[in-house]
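Here the complex is missing a single protein chain, while all its other protein chains stay put.
For reference, chains read A, B and C in written order, and residue numbers begin at 1 within each chain.
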């Protein structure tokens, strides 16, 4: 019988790592201790010298991974298309960078990479023969604000459907299932001076429309945004517009997309912003999602991906450990919902 | 008993290659046909995609090399320290580029590289452990205009003497033994408009001083040049100064340097500008050099390195084949001089 | 959202080289969640006691050894600013800043993959030198 497994994205522990509360080994030990079976890495974040880490660095990672007993589920990679100020990299250059990322991911023990949203379809397709040759799968992240309706995402998905390769797929980030706008984001923006009426209006528009992405934005993560006049009338500063735009980075997508895309789904980001004391997530209905996934027979991983860290007011402690612990406990409690 | 061997630098056939009179295989066949035992390559010149040629490109080269039966004597490499317009590469960056050049040279079948003049001592020393590890020797070219007295060359030689590695040495270019200023250079510059009195004066100063490098220049290949007033009085254009400076790219160095540096010499560039019909080189006394090398017991290679091609007037045919043929015949005729 | 990583507490100091004060320096962590090539540092501004430091008097270093002007850094793809490591931002200014308390603002902008608009953070601290 199918069984969903849990992992933790090391992204969740970014603040602990940056501020030296945990080193690489400590992060892995923590992930193990909270009960996960697997781990997700961002090689650019915690593997020094990526994409050309020294052999010693790779050995250190693999030894720590072996000791933890965690399965290497996915490595999250980026193509630095903006590496030069004076121009964007051309397709051939991006393909070379992607191949390097596949190489380092392989060296680090992974066979799946998460391509960041807006990765180009043509770049991915050009690197596919190499990925197939070395045995790597590439899965585009379906991220709120840039999900299925986004121009680059939908182009990528058309490519994926046309090519039909075992080495292509998607990683769905649960941020596309935000029934409520994350209040930690609103609170953070209030703390740095967003006009209170703007904060209230954005929260209200989110409720009225399901989300603000559909109300304001293009679905590409940037570009043209059109705010309704009743909102712009309240703007008092650039920060107000920034907050309104930022709210389009969450979506309330019907769970039916899971059925539609199930054959292509390689992995999930269990995005969370705020785990409450009662063991629920403020914005995302995990039991509903898990029930649907069990109905579909999903037997892969869901990674805890904590994004509340960035909404903690400056100089306040970030409770990443407690938040991840609660999130893994919630996943464990509902892992067999609907079975 | 020691036996000097001959090779041809593919540099000599650059015009035939650029204008498609010979392809890669044709160049190797030509080198074989003129009687050389070895070949010297400039990978940047005839190996497409250097320093990352495709496996197919490497295989094509190695197959052609095998078929020719020629020994791969030396690969001439460059560090693109000026790759960016806005800055010169730092030491660590140059070291990385040098390692890449060592890697590609190894793939192409060489165990000796020629470092272009002005390659930094610190860059070379930092790459030395890697060269030792993969079994590559690095030899700095001692080139006229930048030879022993040059600041960067003498710094490199001090490093070489201090470090004492089997993987470090020098390649001496016979352009440092120019008893006469190459008249093909003078004729070329006359053809493009150098003031005839300047041409005559430079030739005369070369004779009077042994060479003009010692009379005018710093020995670094560029930088401060000070022309005597009797010369500058004749200048009518920038071209006159350019020609006078260009004449400092030949040196008349006593052959005694061969004795002094013999333990460090890995290879020679048999530079030539003009092979005469009588089988001698216009500027360089090959029999005297070969006699000295046999006295020293040299048993390595001398590569024919034809530089007259660049002094052929625009749109006139370049007789690289005939010149190389004559040069190899001269080497063969005098190979055992003094034995 | 990454302002908390800008301008590391206690990092401001005058730089002494061979007995001479040659500049003033601060450190910062990256306003992002991963390491990037130095060329993706889009811009840096330093304000000391209300006065903008001229851009061409700023140099940055990911290791405290090799330093680059912001113009040079545009092509520095080979040095990495690692996540969790400081970037050193130095104002080349003979004599540094006078002893005493100063209000110093550091602003940082970086470019990220596929997003055409650079983003970053800023922070002002009162520092005693």
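Throughout what follows, contacts are C-beta pairs under 8 Å (C-beta built on N, C-alpha and C of every residue); 3 or more make two chains touch, one makes a residue touch a chain.
All values derive from a computational prediction rather than experimental measurement.
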Using the touch definition up top, pick the residue from B:7, B:105, B:119 or B:186 that touches the left-out chain. B:119
Selected from B:4, B:46 or B:157 as touching the chain missing from the view: B:46
Give me the chain B residues in contact with the hidden chain, please. 11, 14, 17-20, 42, 44-46, 48-50, 78-86, 116-119, 188, 192, 221-222, 310-312, 314-315
If the hidden chain were put back, which residues of chain A would touch it? 84, 86-87, 90, 92-93, 96
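We adopt the following convention: only the chains that are shown with their structure count from here on.
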Chains sharing the largest count of C-beta contacts are A-C
Furthest chain, CA centroid comparison against chain B: A
If you average the Cα atoms of chain A and of chain C to get two centres, how far apart are those centres in Å? 29
Taking each chain's centre as the mean of its CA atoms, how far is chain A from chain B in angstrom? 56
Two or more other chains are touched by the chain B residues none
Name the residues of chain C that each touch 2 or more other chains. 74-75
